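A single protein chain has been removed from this complex, and every other one stays in its place.
Chains: A, B and C, in written order; residue numbering restarts at 1 for each.
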Amino acid sequence: MKTRRFPGGVHPPEKKLTAKVPVVKLPAPEEIVVPLSMHIGAPAKPLVARGDRVLRGQAIAEPGGFVSAYIHSPVSGKVKKIEPRPHPMGRALPSIVIINDGLDECVDFQPVDDWRNAEPDTLIAAIQKAGIVGMGGALFPTHVKLKPPPQFTIDTVIINGVECEPYLTADHRLMLEQPEKVLEGLRIILRILGLKKGYIGIEANKPDAIELLRMKTANADDIEIVDLHVKYPQGGEKTLIYACTGREVPSGGLPMNCGCVVQNVGTMAAICDAITEGKPLMERNVTVTGECIKNPVNLLARIGTPISKLIEAAGGFTETPAKIIGGGPMMGMTQSSLDVPVTKGTSGLVCLPPSLVSTSDPSPCLRCGSCVRHCPFHLLPTDIVRLVKAGRVDEAADLGLMDCCECGSCSYICPSHIELLQWMRLGKAEVMANRKKTA
Amino acid sequence: MTEEKNKFIVSSSPHLLTPDSVTKIMWTVVAALAPAALVSIYFFGFFSAYVIALSVVGCVVVEALLAKLFKRPVSIRDGAAVVTGLLLALNLPAGSPWWMILIGCLVTIGLGKMVYGGLGQNVFNPALVGRVFLLISFPVQMTTWRAPKALFSGGPATDALTSATPLGMMKEAILMNKPIMGDKITSWTDMASGYIPGSLGETSAIALILGGLFLLYKGYITWHIPVTYVGCVAVMGQIFHWINPALYPTALFHILAGGLILGALFMATDMVTSPMTGKGQIIFGFGCGVITVIIRLFGGYPEGVSFAILLMNAATPLIDRYTVPKKYGFVPPPKEKEAGGAA
Amino acid sequence: MLTAVLILSLLGLISAVGLGVASRVFYVEIDPLVEKLTEVLPGANCGGCGYAGCAGFAAALAAKEVGINDCSVADSDTKQTLARLLGVELTETAKEVAVVHCKFDPSKMQNRFEYKGVSSCKAANMLGGQLDCSYGCLGFGDCVKACNFNAIVIKDGLAEVIPEKCTSCGMCVEACPRNLIQIHSLAQKVLVLCSNKDKAKAVSSVCKIGCIACNKCVKACPVEAISMVNQIAVIDDEKCIACGACARECPTNCIFDFGETHYVAQINDKCTGCTLCALKCPAGAISGDKKQMHVVDPKKCVRCRICYDICNFESIELVNEEGKIMIPPRPKKQRKKKKDSGEAA
Partner (left out) sequence: MTSLLLIAVSAVLVNNFVLARFLGICPFLGVSKRVETAFGMGMAVIFVMTMAGIVTWLLQTYVLTPLGAGYLQTIVFILVIAAFVQFVEMVIQKMRPSLYQALGIFLPLITTNCAVLGMAVLTIQSGYTFIEMLFFSVAAGIGFTLALVLLAGLRERIEFSEVPESMSGAAIALITAGLLSLAFMGFAGLV
C-alpha cells in the first residue's frame, strides 16, 4: 500500500524506546500545581480562592475570553494558594496550587445521554465545559475549532495519530490500548460537523496501531485509516492535510480555509470521556524517555503533577541530563527546573545526555541549499534568516517568514548547525511587533 | 560569570541535529578529489605531488595569516582551505614554478575568499579566481604541459615540456583553419584514463567521475549542475561538429578534453557560489555550458570552463533572485499590490 | 572661426528650444521649500541619512518624515537655518542621556540555566532569560548593536551607558527586550537602578541590590519625589532636588547617587537671622527666630545644599560627620540693583 507523503522534511532517528511499554497510571502527588494558561488564548480566570475545598473534576477556572478554556481540578483537596509558579513556557505564570487530600472524591459527572442524535451545539457545549484543548501540542480550544465561522464549509476531518516526533509514543500507546475511545471520539466529531467520512492518519512505523484500527473499522464505512510515509514533520497540520487530501492551506490561512479540521488522537479520547462519561480533561499520557532515564515508560499522569514525580516514577536519571525537553525533541521546549507541572500539552519528557546535545558554535552558511530542499513549505530559510539578521524583516516576510510552521527541519539538517529556527522566531516576533505598532 | 551548578541547557528547538558538519563536508570533498590527485601523481610523478603539497600548505598558511590580519577566528581545521588548495593544484599544470603557486594561493585565498569575510561569504569560486588570475598573468608558465609518463615504467623522466594538450591542438587547428579530424589527435582511451598532457586534475576523467559519484551519493552535490553542464557542452559541441565536421571536434572530445569534468563536478557545484534551488542550478549549468563552448570554439583561450563558471558565479545572485520556489499555499498578491510593486 | 561660432550658437539655440518645450510637457510640481532646503543642506550626498542624495532628504524633511538631527553631517548653524526654513524651532534641550535601570552584582547573580543559542537579548528573553532575576539585564548586547554612536558597552554581563557619547536617540530603548533603558536628563544624578517587579521575598532571593518596595525612600524624600509603582521606586525627575537622602536610606542601596558627595549644612556666627534658609529648607531642619542666630539640626538635614546656595551672608558651610569644614561658605554675590535681586536669588 503506497504511503502518502509531502515534499521536503527530514528523518531524525526515531528512538521509540517506549513503543512496547504499556501505559502505567501515576498516582497523584501531594501538591498539584495547575497553571491558568494551558491553552492558546487568554489565560483562564480562577473560580476558587485560597482555602476552598475542591473535588476531583470540579471546574476551578473559567475561560478568560472567547478563545480560552475551562480548567478542572484533577484531585480533591484544598486550594493552598494562587501565585506565579514555574511554567513549561519558561517564565513563572499564575497557577492554582492544590493540596491533595488523597480521597479523590469526584464531583458527579453528567454525561450527554444518547449523543448519537443530540444536537451538535449541546455536544460542543459539553466539550467546552470539559475544558478540552488540542492535545497534540497546539493547545487550541477544541470547541472553537469545531464551530468554524459560517462562511467556511468543512468537508474533511483528519485525526492525527502520526506522532512523528522522535522518542514519543504517548499517542501510539493510546491507539493500542483505547482504540474504541478514539473511534468513538471521531464519530462524535463527525456528528458535530455533520460529515459522513473521517480519516485517521498514522505513520507507517506503527503497523500494530494501523492494523488494530483497521480491524476495528473493517465494516464501518465512515472511518478510513490512512498510513503515511515515515518522515518528520508528517504530523504538522499543513503537511498532514497535504498528504491526506492533496490540498494546501492558503498562506496566512487556517485549515478551515481549505475545508479541513485536524484533531489529535488524544483529543478524541478526551472528547469521548467528556461526552460518554462526562469526565473533564484531568490527565493525559506522557512518555518519559531519553537516554538518561533508567527505565523509560509511558505514564497516565494527572495535569499539574510536577515532572520530578514523573522522572522518579521512571526510575530517575542514570546520568545528569544536559537537556530536559517538555514535548518532543524537534518542537518541544527545554525546561530549566524539575518542579514544572504537567500541562494539557505535555506529550512527553525527553531527557538528553550531554553526549547527544551539541554545544558547538555555528559555522558560516555555505548556501548548500539543504534547508531549502528539506523545508516542507518550500521556503528559503537561509535567505530569510539572512534578512532577519540584517534587520530587514519586511523583506523576510515577503520571502515567506510568516508561513514557517517552526517544525525545525531546517535547523536539524543544516550542516553548519545555524539556529535557523530561532532566527525565524525572532523575525516573526519583530514582524508581529511592527504590525501591532502600525495597526 | 557565576559558578555553574549542574544547570540544564536551555535552547530553542530543535534539540536534535544532523551529524553532518562543515568539517565533514570539506574532508569528504577532499576524499572525492583524492583519486584524481593520485592519478595525476601516477602520471606526472614528483612534479604533480610537489604542486599539490605546496598549493595545499600554501592555502592553509595564507588563510591562517589573513584570518589573523582581519582579526577573524582562525578556522583552518575545517578543511575548507585544504579543499581550495587541492582544487587550485588540480588546475595548475604539472611542475608549475613554486613562486607561481604561492602567488596563486595568495590570490585564491586572499582575493577569492578572505576579502569577502571567510568561508561561505565569497561570490566567486576561489580556486578559479586563482587559476584565471595566473592564466592571464603568467600565460607561458600556465601553458607549459609536461608529457605524462607512467610512474614505474622506467626510463629517464622525459622533460618534453611543451607538448600541447588535445584542446590546444584543436584551437590551433581552428585558428589556422587546418581541418584535422578532432578525435585523430589522441585516442579515446588515453583521454579517459588521463594519459594526455594537461593540468593535474583535468586529465583522468574516470578518476574525477568516480569522485563525483561519491559526492553525489553522499548528497553534498546534486545532479542538476553536472548533468546540465556536461550535457549542454556535448549537445552544442555535437551540433557544431555536424555543421563543420572537419573543423569542430565531436561531443565526446569536448567532454573528455580540458577541464570540463573537473569543472562540472567540483568547481561549478561549489555550494557557496552556485544557486541554491534545483531550477537555478539547471539555469547555471546551462549558462556554463553555452559560454564554455563559445569560448572553446570561437574565443581566444583554448579552455573556456574557468571563465564560464566565473561568469555564471557572477550571475548566481540574479539567478537566485528569480528562481524563488513557489511556497506551500501560495496566494497570489492582490492586483493593485502587484502594480504598485512593479514601479 | 566664424563657422565654429555659428554652429555652436545654432546648436545651443535648437537644444534650448527643445528643452523649453520638453520642460513644459514634462512639468513636475516641485515644492520650492524642497529646493531651498536642498541648497542649505551640506550637499555631500553621502547617503548617511538613508536617502540617495540631499534632494531626497530635503523632500523627506519637508514632508516631516525625518527630523533635522537625522542629517549627521549638518553642523549646528546649518541646523539653525533648517529650523528657520521649516518654521520649527530647534529646541536646544538640556543634554539627555540613556540610563540602564539594572545594576546587579555580577559576581553574585546566578543563572537559572545555561543558555545556548543566538547571542541576542531578544532570543534569550524569548526562552525566559538565563538570569535568576527575570527582569535583569541579559548582557547579550542588543542595545550595543542598536547604538550607532557606540555609547553603550557590556561590562561583565551588564549594559552600561557612556554619558559623553550618548546622543539620547532612543535606539537602545527600543532594542532592549526587557525595557531596562530609559532616557533621563544628564542633570538627574539620583537614579533607581532596578526594574524587578516581584515581591520583596522573590527579589532578595535573586539579587541583593534589588528594590524590595520597602517605601523607606518614599518616607526619606523631603520633596515627595519618589512614588512606588508596582513594587519599584520611581523618582520624578522634575521634583527631585538630588539631595541623595533616598540613596542613603535605601537598605539594599539599589538607589544610586552619581552626584558629588553630600555634606551636612552648618551655620557659623555670621548668620544675620534673615530666616531665608529656614524658609527654603525642604526638610525643615533649620530653626531660629527672626534676627537671631539660626541652627541646623544635623539629623534632619538632607544635605541638599539649597540653604548653602541661598545664603548670601557666607554663614552656611558644609561639614562632614566629624564636623570638619569640607566646603567653605559661598562668597557673597554683589547684589545688583533691587530690581535684579529677584533674579539673583
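One rule holds in what follows: a contact is a pair of C-beta atoms (placed from the backbone, for glycine too) under 8 Å apart; a residue touches a chain by one contact, two chains touch by 3 or more.
Every value quoted in this text rests on a predicted model; they were computed, and no experiment measured them.
Shown chains touched by the missing chain in the whole complex: A, B, C.
Within the complete assembly, B:Leu318 is the residue of B:Ala31, B:Leu213, B:Leu318 or B:Val331 that touches the hidden chain. Note on the undisplayed chain: of the listed residues B:Leu33, B:Ile52, B:Val83 or B:Val129, the one touching it is B:Val129. Considering A:Ala49, A:Leu103 or A:Ala390, the position touching the chain not shown turns out to be A:Ala390 (whole complex). If you put the hidden chain back, the residue from B:Val61, B:Leu111 or B:Val235 that touches it is B:Leu111. Take subunit C: the residues that touch the chain left off the picture are 3-4, 7-8, 11-12, 15, 18-19, 22-23, 26, 28, 45, 51-53, 55-56, 59.
One chain of the complex is left out; on subunit A, the residues touching it are 386, 389-390. Interface with the hidden chain, as seen from subunit B, comprises residues 70-72, 111, 114-118, 121-124, 129, 132-133, 136, 291, 294-295, 298-301, 304, 306-308, 310-311, 313-318, 321, 343.
Methods note: only the chains that are shown with their structure count from here on.
For the pair subunit B and subunit C, the distance between C-alpha centroids works out to 58 Å. One inter-chain figure worth recording: subunit A and subunit C are separated by 48 Å, centre to centre, where each centre is the mean of the chain's CA atoms.
Residues of subunit B found to touch two or more other chains are 7-12. With touch defined as above, residues shared between interfaces to two or more other chains in subunit A number as follows: 90, 333-334, 336, 359, 419, 422, 425.
Listing the residues of subunit A that touch subunit C in their complex gives 89-92, 333-334, 336-337, 359, 419, 422-423, 425-426, 429.
Subunit B makes touch with subunit A in their complex at residues 6-18, 20-22, 24-25, 75, 78, 118-121, 220, 222, 271-272, 276-277, 320, 324-331.
Partner subunit C is touched in their complex by these residues of subunit B: 1-2, 4, 7-12.
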